[in-house]
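One structure is given below, represented as structure tokens, and several questions about it will come after.
Note that this complex is displayed minus one protein chain, with the remaining chains in position.
And now, subunit A:
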Amino acid sequence: MSADVPGLLLPAVPLLAGLIGLLLPPGDGDGARRRLAAGIGVAGAGVALVLAVLAGIAPMTGADAVGNGIDLATFGSLTVGLTPFVDAAAAYVAVAVALVALFVQIYSIAYLHDDPRYAPYAAQVSLFTGAMLLVVTSGDLIVMLIGWEVMGACSYLLIGHDRRLPEAPAAAVKAFLVTRVGDVGFLLGLAVLIAGADSTRLATVLTHDYSTTALTAALLLILAGVAGKSAQFPLHTWLPDAMAGPTPISALIHAATMVAAGVYVVFRLYPLYQQSPAALATLAVMAAITILIGALSATAQDDLKRVLAWSTVSQIGYMTGALAVGSPAAALFHLLTHAAFKALLFLAAGAVIHAVGTNLLSRMGGLRTHMPVTFWSFVIGLGALAGLPPLSGFWSKENVLTAAAHATEGGETAPAWAAWLVWLAALLSVGITAWYATRLLLRAFFGASRADGPPLTDGPPSAGGLDDARLHSPSWQVGFDDAGYHRPAEPHDPPALMRWPLILLAIPAALLGLAAFAPGFRTALELENPHLGVAVALPMLLLATGAGTAFWLWWAVPGADPATALGRARPFLAAGFRLDDVQHRFVVRPVQALARYVTAADTHIVDAAVMGTGAGTSRAGDALKEAHRLPLPAAAVAVCAAALLLGAIAWWGAVA
């Protein structure tokens, strides 16, 4: 059995690059060591990109996509193997992952140019990329789980990278832990699927005939893991805090890896999901709530990256929504366009932060003339995010909306009410997205610069717990400063290594939507023909209303934040509906209390019983010892009594 080498190499190359990179000696050393670390990182992502493109040019279908692999272990009747499963969808996602990873690696060289811990950072990015590619290309559920969780660990390391940020360690722990809680369900769900089919192979599992109960239970459990990784309600709370990571990492996590993994796994298991209305209805509810929470929370943020983070939550909701209403193709299409425009937005945000030394929109303004490349990147990125035709996001979002509208007529696996829910949430959110995208653009790039203006005049910029901590400590007034930049006298476009990734990412962000017209791509994804009917009018109207309102609010009162219009709802929205508090009260604190009780019980009951036995034995020994030290008369009495007793027993024994 010969192994399918390219399919195996695709994740293996970046993983190896990561492992080698981690072995490099710590510290910055000299330029040579840095260049070596950068070279390994870029090479790993580059080779992966070439392999992914090769796989994407001539995509395989059906059974051909399942390559031969290497067996890792046999547990009873279960054989776990590195079995590649690279069909067209996997290849396209792999291209997106590798492309974004490559740009992130290149961009990071400049962004972290004076960070002494650049080498492990680059290595961890490689590991992260490899882990995601493992999820994407694996034809074995257990191997998929390996990639899935390694990503969680890498996100932990990378979010906690910046040692000067007091909130970074907490955010890192939160990201790992919240996703890990979801993974409890994920592991159990996979276990049910594996136990049912008696195989860990994806191909076998997908064709196995499960009982309805087992299938629904397994799929719902897997959804818990998906909610964790893809930041879906109620496990989305880690994502906004994950902004404590360096900005290129945000691009990596939000665009192509991690959050995309959950959507991708549902896509992979879709033949099973299609059999379970309950699972799809749950997914639809989750998606609808997530879309709205994400979009509404994004309106109130003052931190540039947090606006983008919440927008990711919302956009991933569109993808899960598309899955719920029976259109995995639309979900995957939106995943791909989102990867392009969200990577572009985050890398451009990094350029802004690099230029002005702050994350806070209230400290920006007027950057358009100084940073034309960044400005146009933002225009394209935000336009695509809002769904402005003819940018990529327009086409993919349109697909999602069409699929949802179609499903409201019934006939799909998901119930019609669930489709209505998704459709309404998605539609409403088009307007909200346009609103916050316009606000972001206007606040950052237009008007007068507020870099040296009075501090934070227009109300509380944000009421999130983390923001509070940052705002109250003077050293964080100027924002993340996450690559150690000093604020330049004049904001300017970033250096070439950061600029070119922006320019190159702008192309797919703008044009990828037109791929829906490319027959090869469309058939490979089983995407429906693009059609622009009257149905487009409604979202376009909402888009115009949203953008128009934001513009009007900004224009009416010069220098004011359109978000002040939110009034008293603003702190609530800025804190993401206070779900962090809910989570703290109903999960964290009960667990802590339980831990206290169990520890007390362990000491005062379990161990006390042991020690008590020991002490009791000693006391009994002491008592007996004392008994042997009786004074002579008492001892004589005792001996006589004992003799009598023995005699009585002997007599009784003789009689009986």
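Rule of thumb we're sticking to: contacts are C-beta pairs under 8 Å (C-beta built on N, C-alpha and C of every residue); 3 or more make two chains touch, one makes a residue touch a chain; residues count from 1.
To be clear about the criterion, contacts and distances are computed from a predicted model.
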>> Just to verify: the chain that's not displayed, which of "Autoinducer 2 ABC transporter substrate-binding protein LsrB", "NADH-quinone oxidoreductase subunit M", "Iron complex transport system permease protein" or "Aspartate carbamoyltransferase" does UniProt list as its protein name?
In response: "NADH-quinone oxidoreductase subunit M"
> Pick from A:L187, A:V266 or A:A403: which residue touches the chain that isn't shown?
Replying inline: A:L187
>> From the list A:V591, A:A620 or A:I649, pick the residue that touches the absent chain.
In response: A:V591
> Of the residues A:I20, A:L36, A:V53 or A:L177, which one touches the chain left out of the display?
Replying inline: A:L177
> Which of A:D71, A:E526 or A:D581 sits in contact with the chain that's absent?
Replying inline: A:D71
>> For the chain left out of this view, which of A:R163, A:R589 or A:R619 touches it?
In response: A:R163
>> Touching the absent chain: which residues on subunit A qualify?
In response: 26-27, 71-78, 80, 120, 142, 145-150, 153, 156-157, 160, 163, 169-170, 173, 176-177, 180-181, 183-185, 187-188, 191-192, 194-195, 591-592, 594-596, 598-599, 602, 606-607, 610, 614
